[in-house]
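Take a look at subunit A:
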Amino acid sequence: MTEEIIIAGFGGQGVLSMGKILAYSGLMQGQEVSWMPSYGPEMRGGTSNVTVIISDERISSPILTKYDTAIILNQQSLDKFECMVKPGGTLLYDPNGITRHPERKDITIYKVAATQKATELGAVKVFNMMVLGSYLKIKPIVKMENVIKGLKKSIPARNHHLIPMNEQAIEIGMKEVEKV
Partner candidate 1 sequence: MAEITIKDIIKEENLVYKKSKVLTNNTMSYCPGCGHGTAHRLIAEVIEEMDIQSQTVGVCPVGCSVLMYNFLDLDMQQAAHGRAPALATAIKRLMPEKFVFTYQGDGDLAAIGTAETIHACNRGENITIIFVNNGIYGMTGGQMAPTTLKGMPASTCPYGRDIEMMGNPLKMTELVAQLAGTYYVTRQSVHSPVNVRRAKKAIRQAFENQKLKRGVSFVEIVSNCNSGWKLPPVKANEWMVENMFPFYPLGDIKVEGQLVTK
Partner candidate 2 sequence: MAKIRGAIVVDIEGCKGCGVCIPACPQSVLDLAKEVNGKGYNYSYMKNPEACIGCANCAIVCPDGVISVYKVKVA
Partner candidate 3 sequence: MEKELRLMKGNEAVAEAAIRSGADAYFGYPITPQSEVIEYLMAQEPHKRTGMVVLQAESEVAAINMIYGAAACGKMAMTSSSSPGISLKQEGISYIAGAELPCLIMNCVRGGPGLGTIQPAQSDYFQSTKGGGHGDYRLVVLAPASVQEMYDFVEIGFDLSFKYRNPVMILADGIIGQMMEKVEIGPQKERRTMEQLIKQCPWATVGKPATRERNIITSLDLVASRQEAFNLKLVKKYEEIKEKEVRFELINCDDAEYIIVAYGSSARLSMKAMDLLRAKGIKTGIVRPITLFPFPSKVLFDLADRVKGFLTVEMSTGQMVEDVRLAVQFKKPVEHYGRVGGVIPSPEEIVNALEQKIIGG
């Protein structure tokens, strides 16, 4: 099994930490993982994306031009990455602020209104965990127990009391995701 994922949005959405938690979950499950962020000027206020690869085998390139799954959190990222999903692949997006929805017919498209839901619940900080939950619902490549272990590893100890809140957000994301 090899899963090659791009997570893309704008700075402040928690794109990088979501990728890190996903990668850490894979690691806790005994898999090979890589996490490669965009870095540099674009991370300062602009777009933000991270390539996460989880595999049973040694990972070759940490940087890719074709992905099994794209998790898209803004229009700019949708415009850039929709075409990079492999035929038969998966695209998950949050329709918040999206004016041109994904159009491809050869991939499976899901959406989750995570921004809206997180605002309703007053849980903007765990927005990214809702999206992660939706992804894990579609592709349960890591077990929930390993996600929790991954969370513990990625969140500093002083914030460990927030783990239940993150867990709930993942569960909400799992419920809210719908196939387009």
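Here is the rule we go by: a residue touches a chain if its C-beta (ideal position, glycine included) is under 8 Å from a C-beta of that chain, and two chains touch if they have at least 3 such contacts; residues count from 1.
The candidate set was assembled so that all candidates are chains of the complex that A comes from, given by their letters.
If you're wondering where the values come from, they're calculated on a predicted model, not measured in any experiment.
Q: Can you tell which one of 1, 2 or 3 makes contact with subunit A in this complex?
A: 3
Q: Taking the complex as given, what residues does subunit A use to touch candidate 3?
A: Per the stated touch rule, the residues are 20, 23-24, 27, 32-37, 39-41, 59-65, 153-154.
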